[in-house]
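Removed from the display is one protein chain of the complex; every other protein chain stays in position.
Labels run A and B following the written order; every chain starts at residue 1.
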Amino acid sequence: MNAFMRLIFTSDFFYSIFRVTTPLLFASMGAVLSDIAGVPNIALEGMMLIAAFAGMYFSYVFGSAFLGLLCAILFAVAAAGVMAFFTLYYKTNIILGGIAINSLASGGTVFFLYLAAHDKGTSVSLPSKVLPNINIPIIGDIPIIGPVISGHNVLTYVAVIAVIFTWYLLKKTPLGYHLRAVGEKKEAADSVGISVIKTQTIALLLSGLMCGFGGAFMSMGYVSWFSRDMVSGRGWIALAAEAMGMQHPLGTAATSLLFGVADALSNAVATLGWPSDLVKTIPYCATLAGLAIFSVRAYKKSKNV
Amino acid sequence: MENYLLEMKDISKIYGNGIVANEIVNFNLKKGEVHALVGENGAGKSTLMKILFGMEAPSSGTITLRGEPVRFSSSKDAIAHGIGMVHQHFMLVESFTAAQNIILGMEPKKGFSVNEEEAVRFTEEISKKYNLEVDAKAVTRTLPVGIKQKIEILKALARGAEILILDEPTAVLTPQETDQLFEELTNLKEQGHTIVFISHKIPEIKKISDRITVMRAGKTVGCRNTADVTEKEISSMIMGCEMDTTITRTPCKKGEVGIAVDKVSYTDKNGVEVLKDFSFSVRQGMVFGIAGVQGNGQVELIDLMTKKRSLKNGDIRLGGASIEKMKIQDIRKTQFGYVPEDRIEQGIAGHESIEENMISNRYSTKEFCNKILLNYKKIAEFAKKNIESYEIRCSGGRHPVGMLSGGNMQKVVVARECSHEPKVLIAEQPTRGVDVGAAHIIHKKIMELRDDGCAVLLVSADLSEVLKLSDVVAVMYEGEIVAFFDQTEGLNEEKLGLFMLGLERHEEEQIRRAVQ
Partner (left out) sequence: MSRERSFNMIRTVVSMLVAILVAFVIILLVSDQPVESIKIFLVMPFSSGSYLGNIVETAVPLIFSGLAMAVMFKANLFNLGGEGIFFIAGAVGSFVAIWPKFPSVLAPLAAIVVGALVGMVVMMVPGGLKAKYGANEMVTSLMMNNILLGVGLYLLNNALRDPTVASLVSYKYRKKALLATIVPGTRIHAGFLIAIACAVLVYLFMYKSKWGYEIRMTGNNAKFASYSGINVAKVILVVHMVAGAIAGAGGIIECIGLHKRFEWTALPGYGFDGAMIAMLAGNNPLGVIGAAFFVSYLRVGADLVNRSSDIPTEMIAILQSIIILLISAERFLHKYKQRWIEKGEKK
């Protein structure tokens, strides 16, 4: 137990919480943006995977981390565009459309990984680039807090901005009004000439944009390579976080952080020699438990009317 | 050739599922008139207006506006051409304020943000200009129906609407609110607006309109000056042939108490006390009508009776047994029938056949099931019998219910709920949105049940229906019974309206007679 405590109360551990929460923040903002417009995007997982692959591959091709990031975003948004095209114009069921994109991402990235690297597991043979870490000048020097907040990957800070951006967009801007109106009552939006399909397309594309950042972080920040199914359920955890955060950007960010803690924990205790197969399931168990508790509470609340 | 503001010529519309909604329809408007578009439910009025408002594309035909041919591909186009529509079901975002709803889609900006102060100021300005009073900062969800309608009208006017289409605007209003609306409309007309008024209530049409276009079965029957036609003539134009919709009423034979609601109170999740110490009872062999403006606790009352909400205070007995410990499954095992308000949401499984929809309340009884397998032969026979007796227009028992017209769909629901000799029947808006022919069949079936000794609770916003079927009538206002009439003779809609608005109230002693 002591060893456990010593593991937890370190700057390293708190630093790692922010690190592992980064992709969750992006994905859960993607979930908020799409769900609030009435188009639940369950393909966050697949879009991040596509972005992760594109980021790795194009940073290798162009030899530039920045161009890699740009391509990661481009491909994730394109995947969102495909989903929007089918679900909004061809009226594919949005859930099934999401399943299709996930399946496409999971198999397609391996397909191209094999073509590119002749390996179906990882891309370590391709020297791809990594996005830089940023040391914040003054804050970085503060003891204890400094090492926790400073020195993160640039995308970790972008993730924080993404949360604020999402909040501002939804609560203050005309587009945010339109997204909310379309999600709550699309007939109302339509009756004043706001195109429902266009607005929902924007929502999905924004969601794809978030996934682009999240995926790029996975292969160009979190680690420096791509491996098959490397997003490993983060898109789904983000959906759970969004449900528990009641679609509110800040609430969702808070829940994401909670799941980030579980993830960091599972990474940390892996060094204690506990059975690794089981330790790896901690984030998923936490999400399952969180969702269960949330549902039970919501149920009791509705019963106690 | 007269100079029309708008002319729709030879419009037809065939939907993807093969339903012909409009067939060679002609319609025109003169500037500054109130033009009534009348016809029974399903005659094609709404479709025609959706075409005019750009929500549906016509299969053929032309539209000419101010002498120019136009083609709207979306409501946005229609709005840009000065057409505004107030829908029957309000198009409002409930969580937004009145001002936010009004400026939606044309938000005033301050930097990247919406300028909320300007939105409020603008709302107050046009509200004053058109004499339609609303509280700009109030959250829409909390507002009464009449105010929501004003927001809808303001929404259209704020977008520069010169032609204003109102789809059955009085359906949700009390007679008194209707009068107020008519004043507002007259006022708008004087300011130069042209108004299309969709309705099927003939007295109202006589009162408000300058001209009338009548539609029947997807076609225009004719267009007249209102002053030149009598109510009788309009009526026969609507019906085509004279149809006898009178119900012969036998004297009421009161039996045992079938439904008893005893001191029921209910507070909803927003903390509003929706039902207050609510008591009444219905004896077998009678129809107990509940009249009232929507949203005065009717939905909650029925939800409690059908266990969609859990009963906390008071008691409800159906057929003598308290339902406190029961679930809806247990209630369904008694001789109980329930025609729900929203048939598509609750009353049917649209993709499944008429046969399968017809047995959902008794699929596991010996009649149709041998403990494991369903007897589809018997089910088909049963469905066939009902299709004939209710005159359901379909290609047979295998026809998916979702492909039927509203009236026939409702007949399936009523057939299911009434064909197992229920001792208790709850009928919630049983003929809303149903054509006259179907409504008549449904009314007849309800009265047959009453004559056979069923206790019928009828909850309806359609006052003529309440007056036609009920033996006794109670008026509901803000979660209470505020009036009770032990007979319907001499009772009329205006009189009920006063109680529905809470302007009058019976003595406690009279109200207590609702418990019989």
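As a convention for this text, a contact is a pair of C-beta atoms (placed from the backbone, for glycine too) under 8 Å apart; a residue touches a chain by one contact, two chains touch by 3 or more.
The shown structure was predicted, so the numbers you read here are calculated from the model rather than taken from an experiment.
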Residue in contact with the excluded chain [from A:29, A:42 or A:131]: A:42
Touch assignment to the omitted chain, from A:139, A:161, A:272 or A:296, lands on A:296
Can you tell me which of A:81, A:108 or A:147 touches the chain that was removed from the display? A:108
Touching the absent chain: which residues on subunit B qualify? 14, 16-18, 20, 306, 327-329, 331-333, 338, 340, 345-352, 356, 360-361, 363-364, 369, 372-374, 376, 395, 398-400, 403
Touching the missing chain, which residues of subunit A? 42, 86, 89-93, 95-97, 99-104, 106-108, 110-111, 114-115, 120, 232-233, 236-237, 239-240, 243, 275, 277-278, 280-281, 284-285, 287-288, 291-292, 294-296, 298-299
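As a convention for this text, only the chains that are shown with their structure count from here on.
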Interface with subunit B, subunit A side, in the complex: residues 172-174, 177-178, 180-181, 184-185, 187-195, 302-303, 305
Seen from subunit B, its contact residues with subunit A in the complex are 55, 74-76, 79-80, 85, 87, 89, 91-96, 100-101, 104-107, 109, 112-114, 155, 159, 267-269, 309-310
